[in-house]
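Left out: one protein chain. Kept in place: all the others.
As written, the chain order gives the labels A and B, with residue 1 at the start of each chain.
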Amino acid sequence: MAHFTKATSVKDWFNQRLAVEKVEKVMMSEYWIPKNINFLWAMGMVLVITFALLLVSGIFLLMYYQPNVNTAFDSVNYTIMREVDFGWLWRHVHGVAASVVFLIIYIHMFTGIYYGSYKKGREMIWISGMLLFVAFSAEAFSGYMLPWGQMSYWAGMVITNLFAGGSLHADGLVEWIRGDYVPAQAFLTRFFMLHVLLIPLAIMGLIGLHFAALRIPHVNNQDGEEVDFDAEAKKYLAGDKAGSKVMRFANDFMAKDMMVVGIYLVFFFYLVFFHYGFAMDPVNFDPADGLKTPAHIYPEWYFLWSYEILRPFSTDIGLMAFAFAQVIFVLLPFLDRSPNTVPASRRGLFQIWFWAMLVDMIVLTAMGKLPPAGIFSTIGLVAALTFIGLWIALPFITKMEKKA
Amino acid sequence: MKNKEPLILAVVIFFTIVTYYLVEPFAHSQMHKHYESEGFAYKDLPELTKTGDATRGHDLVMGAGACTGCHAISKAGMPAPMSPTDSAATYGVNPPDLSNAGAVYDAKFLADLIKNPAHALMVEHKFDPAKGKVHPMAQFYGAGGDMDQEVADMVAYLQSIAPKGEELTPAMAFETACGRCHAVHYEKWTQIGTKPSFKKKQDELAFDTSVLDYQDSLKAYMGKLPPDLSIYIRSRGEHYIKTFVENPQNYLKGTAMPRVGVSEESAEKVIEYLEDSGDTKRHERESVGKNVMIYIIIFAIFALLWKKQVWRDLH
Partner (left out) sequence: MKNSSRRGFMGKAFGAVAGVGAIGSLYAMKKSWDPLPSVKAAGFTTLDMSAYAENELVTEKWRGKPIFVLKLTADMLKAMKSKKNDMDRLIKVDGSYYMVTIGLCTHLGCIPGYRPETEDFLCACHGGMYDASGDVTKAPPPRGLDIPPFKIDGTKLVLGEEGSEYKAMKENGITL
């Protein structure tokens, strides 16, 4: 038994048992953040807030949603939207947040790519972040099944068909995933389980890992400068707050975090109440009908770039390209052969690579939404090939990079 | 260090807006044809040239017009000749009660309908006498006088018994113009009427059976069962529904859905009924939204002020 003394105060009682003051210092007031950052560094907190909005709105939807193929659609569009007080609010918050979270994820990801925040000791932050992207993608997909509209059904049909592996004809695997020959009751309830329990647990675990991976290397800065956190912290604690290169996470950085969150929430709630059509596609307001495919099927916007890489090619090549696209981002820390941890603007060809990749993904996204015909499918093919080409080129470009 | 944040913000906003524009407005314009509304002008139908007399019209409707042989006019004490389900089995569809027709339908349309139903309804592609298929509603061959005058009289009569202005509620407009083919289960509307609550299970099942029998007749008549419209205001939107109702052939060439001939005011009421069904809480959403926007702007201002205070020492 460790040595305990009579507590001198409530704080002391908790300190002896849970080391609350030490934890507070490590996580908050003596977690040092470089001052040389910009508002993009707040995207992590914006994601936490958005995830919290999804969790809370999800809880109230869960009280009334029915995961049964006959009642699911009406449990959402009648019970929740018409009968439950503020049910419409939770539904709108949940749908808009599920879409906007990916905008923030992409901004957060590309910030990391631009500033080299995946290199030199920060590889686990990048990898855990990409795993979070995969987990959020699975969460979004499983959630989209639940209203059991036309898009839910046919997206479920198409995406599970991918697992047949083209020429491999692994139809047995597809049926096993679905629990039936087509998306039906078994499919709905197992994706309900994934969406409500398993994937949220995985996400929360991965967030823990992501924060843990961030704590030791500390956050990067706008110049990629290696900061001596101990020395700068000493300066700050000695009273030279203005001269020190670092600041406290709480309350210094959190104050700026909250300001960015405040501005974000103005934009967010405007969408929730007045402009939400992009997040709740009209096609999904038709109840699921296994005997009628909609004239236009498309995934939600954040999957479009990935979808477009699959489309221009024949089945097997398309599947290989698609698999390549899912995995390749994770390998970024190892494909980037340059030791320079500086912003892209100081990295010669990598700067061009960065903007080309960003524009290419936007082109892929746009083409993924459009019907695959005429000029659109040509542009889509070129963009898909460009994507693959850029990744193949990356090791060569970065190997040649001058030391910054 | 120069503050790069305004530039960074501009870049982020630029790429977000470009992506949004391409994925939403642009893509949807490529996927869906856009039709402008003609304001329910029914330009293809002839203008009315005669002023109708409601009294003469009454006599024609009850007499030579033979309307009440198929149509109920409950306002005038004329009951339906058969139950809805039996009518549907006989004619394919239940001939509507004409009590509200004068308020719901456009006058030009009504006049043309009486003289040539398949033409006014734009279903001549389906009901072509040359091919042996005649529309279940017989056309009016006149009562021996000036047919245009007689038709104008009949229309005037229907208008005289119809509800005026606000008396015609959105529900009435919908039930008259659309309700014989389209169910709206969110409002408990079936093609044979609003479903009541039943104490005995047998009575409920008997009602449900009548509805299903009616729907079978309707499916045979139309080719497929007209969809339930409960959530159509969200799946199709106001513009599509209005322009579709104006001319179904624009969007679905060859469709069996007739041009129902509603007036512009009635179309607005039908839209309102559909909004009550599929977007019930819209007023609450707007008022709560306004309050939340005011609050969140105050929240952001206070966050900004706190940040400025905290960071004064850090610069």
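Please note the rule applied: contacts are C-beta pairs under 8 Å (C-beta built on N, C-alpha and C of every residue); 3 or more make two chains touch, one makes a residue touch a chain.
Since the structure is predicted, the reported quantities are computational estimates derived from the model, not experimental observations.
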item: Omitted-chain contact residue, chosen from B:224, B:283 or B:312; value: B:312
item: Listed residues A:40, A:72 or A:89, member touching the removed chain; value: A:89
item: Listed residues A:7, A:26 or A:63, member touching the removed chain; value: A:63
item: For chain A, residues in touch with the removed chain; value: 56, 60, 63, 79, 83-87, 89-90, 251, 255, 258
item: On chain B, residues whose C-beta touches the chain left out of the figure; value: 295-296, 298-299, 302-303, 305-306, 308-310, 312-313
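Keep in mind that, in the parts below, only the chains that are shown with their structure count from here on.
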item: Centre-to-centre distance between chain B and chain A (centres being mean Cα positions), rounded to whole Å; value: 42
item: Contact set on chain B toward chain A in their complex; value: 1, 4-5, 8-9, 12, 15-16, 18-20, 22-24, 26-27, 30-31, 186, 230-232, 234-237, 278, 280-281, 284-286, 288-289, 292-293, 296-297, 299-304, 306-307, 309-311, 313-315
item: Complex contact set, residues of chain A against chain B; value: 35-36, 38-40, 77-78, 81-82, 88-89, 92, 103, 107, 222, 241-242, 247, 251-252, 255-256, 258-259, 261-263, 265-266, 269-270, 272-274, 277-278, 280, 282-283, 285-286, 295-296, 301, 304, 358, 362, 365-366, 369-371, 376
